[in-house]
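Note that one protein chain of the assembly has been removed; the remaining protein chains are unaltered in position.
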Amino acid sequence: MLPGYPYSILNSLQYFLFYLLFSVPLTLSYRTSKVLNFSHSNFIAYGMYTAIFLHGLAGNQSFLVAAIAAFLAGGSIALLNHLAVFRPLEQRRASPAFVMIASMGLWIMYNYLLYMLADVAHAFTMKNFISYGRIDYADIPDLRILDFTVDHSLLASLASATAFGTALYLLLMKTSLGRAMRAVADNPALAEISGIPREKVLRFTWFLCGGAAAVGGVLWTSFSGTITPASADAMILQVFAVSFIGGLVSLSRTILGALAISLAENVGIAALNTFFGIPTSFRPFITFVTLLTVLIVSPPLGAAGGLPYRFRRKVGGGR
Amino acid sequence: MSEESKGKAAPAGKKLSISALVPLLAVFIVGLLIGFALAGVFGAQQAAQAVAPQEKRTISIGFTLPLSGELSSIGKVWEKVVYLAIEDLNAEVQAYGFNVEFKPVILDDATSAEGALRNVQTFAQQGIKVIIGPAASSQVKAVKSFVDSNEIVLISPSSTAPTLAIPGDFVFRTVGSDAGQAKVLAVLAFQEGARKVVVFHRNDEYGNAFADFFEKYFKELGGAAVKMPYQTGLSDYAAEVASLASRVQAEKVDAVVLISFDTDGGNILSHAAKSPVLSAVRWFISEGPHGAAELKAPAVGEFAAKVKLLGTRPLFIGNPLYEDFKARLKSKYGVDATVFCDTLYDAVKLAGWAIIRAGSSDGRAIRAALVEIAKTYYGPSGWTIFDESGDKANQDYGVWAIVRTAAGYDFKDVGVYERGSIVFLEKPYP
Partner (left out) sequence: MIDILGFLVSWLTLLGIYSILALSLNFESGVSGVTNFGKVLFYGVGAYVAAALSTYLLLAIYGIDTSETPPYDIKGIIALGHLSTRNPLVNLGLFALTLILAFLVAGALGYLLTYPILRVGPAFVGFTLLSSGELMRIFLQHYTPLGASKGLMAIPNPFAWVPVPRLREALFLAVVLSLLALVYLVLNRLVNSPFGRALKAVRDDEIAALCLGKHVPRIKATVLFIGSGFSGVAGALLAYYLTAVNPDMFVPAVTFNVWAMIILGGLGNLKGSLVGAAVFTLLDRLLTFVTPQIGLTVVSPDYIRWFAVGLLIVVLIIARPQGLLPEEPVKTPALEEALRAAGESSG
């Protein structure tokens, strides 16, 4: 009997889908724009809060409406960041470290703006938006298999993640826009020379990435028990860890990373707890150990990974 | 990298040169310094000078609250409690004929230790002699040496760490030790028939100390407890709840004892509501989630009825001051009173009266006055008398449940702890 069965398996699946929606956009945005975006957690947080404000202020019960609104909100934030901060910095030939710190400044700004918005919403409705409960969306059905209820958040996540995954695959592989995105990611200079409008591709990519992460945030509100403005920040390290397993450039490795980390966090900790008596409070520890093991055993040849050749033989061979 | 950026140092006028930027920065900083100075002028004006009797004195009290970060949901409610308490304090003080007005100076410490220290230092440098907060024990520990050296009275309404029960310092706590509450929780669980429990607790000082006390008292009564800590500050606890479910099944326990705060408690209960294993055992809770809006959700309310959820909390049952305070907080500011709102309110009142009674801005005088005032003050949190370590000496405890009302679900105090057993005033669950 697997430890924590059946909920650890179901939760693993659920978290896998969440990490897909959170980390794949992060990898995609880095790959195309080479910006390590700290304010990625804001896309998720604003997605969550779009759903929450729609529910708390306007009484919205529809997941579809919330998802569309969140997609637009997250996409707009991403686009705004690009237009107002990342593009000017690129034009001034700022080094990547600077753009990263600028995104950190944006992260702080968006975070506290969200707290202020929650305050204003409270002033209007006298409801507490700083800590909000789970939202039960009316348009997602519960599914019963045998005598087992599949949670509606799992269903919605499956639907959304599948839709996103298929759409992304078709986009990247079958359309010329997708080809353009891949070209810009692989070799920006060559892409521009070939006539690809890099700026338009970048804008589209940012919009897509911000929007997808925000939809993930809406799904989160149907799954998690309590949502606060700090919820997205509390898991951003895991989201980055998954993307880093993919080397920040490989989408397929990111997906594998999502699977590995979601399994480690749910089944892994349950196993360790049941068989070795390790306290459940070690859960974040497992995540990072998994990440480090993957990085050391199989370093992703992302931006510039791997040892210089001269030292590879001495350090135990292999990549 | 450096050669490149130097060589391309001035692409056609798109960048401010340092000669333009340095004045800009200088103006900004000077502007802040002016604001800083104005703050000093209009801010704290402490009592030391003799003033003409007609002139109203303004006395500032510093508040370092967790308005962002992990405890922000509690902090936001506290902010409203502070406004209410200061209003009431001013009305009372003026009714007694003192021409004094108290002003709250509120700073956010983001639930961090360094933030708390920075805020406390800012208050000290403005001449404020009484500071209320911070919320977490780890924060109190970081500011303790500063307030002790500078003789500033610090009153925390929520820190319960046993390691801060130190006599002779400037740190006071209007909240009692958790040992008492753990005993009541143990008696409650035992009385309700639990003999083997899993204690699912936060892995911080509050959770660990509470769990240790609970285990000790529960064993004394004849029961057995298994401790299961969970990491704090995470955004979701589904994995932990799944592990809890398998533990409950494996150890065949009668009940789960949850020791948490509001956000994590609400999260855990929402996930537990979906688990058939966890819905089949009894649940007993500490005071952390009491009052939180997430627990009034229908899913949690139904779960509470199913598992006959009961919690303990510090309470002087039938205290009309508490009911009045709760009602006014709701009607005026639209927030429900959550944990430690009553201790915060009383901390403000005590601070104000101690400053007036001391008659000077000497920290030692204010400290002595505080101890005296607390001996005879009874407020929404009951008797506030301090023990020799500066912590709340006496506390009664009540039992609460989540009951169904006409408007949905709500919290209700249903019992009281009296001389070693729980006396139920009503049966919350059929």
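Labels for the chains are A and B, by order of writing; each one numbers its residues from 1.
Heads up, the rule we're going with is that contacts are C-beta pairs under 8 Å (C-beta built on N, C-alpha and C of every residue); 3 or more make two chains touch, one makes a residue touch a chain.
The structure presented is a predicted model; accordingly, all values stated were derived computationally and were not measured.
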In the complete assembly, which of A:I68, A:M104 or A:L172 touches the absent chain? A:M104
For the full complex, which residue in A:I9, A:I68, A:A94 or A:L172 touches the chain that was left out? A:A94
For a quick check of understanding: of B:L25, B:A91, B:A224 or B:A327, which residue touches the chain that isn't displayed? B:L25
The missing chain sits against chain B at residues 1-2, 5-6, 9, 15-16, 18, 21, 24-25, 29, 32-33, 35-43, 67-68, 76, 79, 83, 105-108, 110, 112-114, 117-119, 121-122, 124-127, 138, 141-142, 144-145, 149-150, 161-163, 165-166, 203-205, 207-208, 231, 233
Even though one chain is not shown, chain A touches it at residues 38, 85, 88-89, 92-95, 97-98, 101-102, 104-113, 115-116, 119-120, 123, 237, 240-241, 244, 247-248, 279, 281-282, 284-285, 288-289, 291-292, 295-296, 299-308, 310-311, 315
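As a working rule, only the chains that are shown with their structure count from here on.
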How many angstrom lie between the centres of chain A and chain B, each centre taken as the mean Cα position? 33
Touching chain B in the complex: which residues of chain A? 3-5, 7-8, 11, 14-15, 88, 91-93, 95, 111-112, 115, 119, 122, 126-128, 130-134, 136, 151, 220, 223-226, 228-235, 265-266, 269-270, 273-274, 279-284
What residues of chain B sit close enough to touch chain A in their complex? 1, 4-5, 8, 11, 14-15, 67-70, 72-73, 76-77, 203, 228-231, 233-247, 250, 262-264, 266-271, 274-275, 292-294, 297, 299-300, 334-335
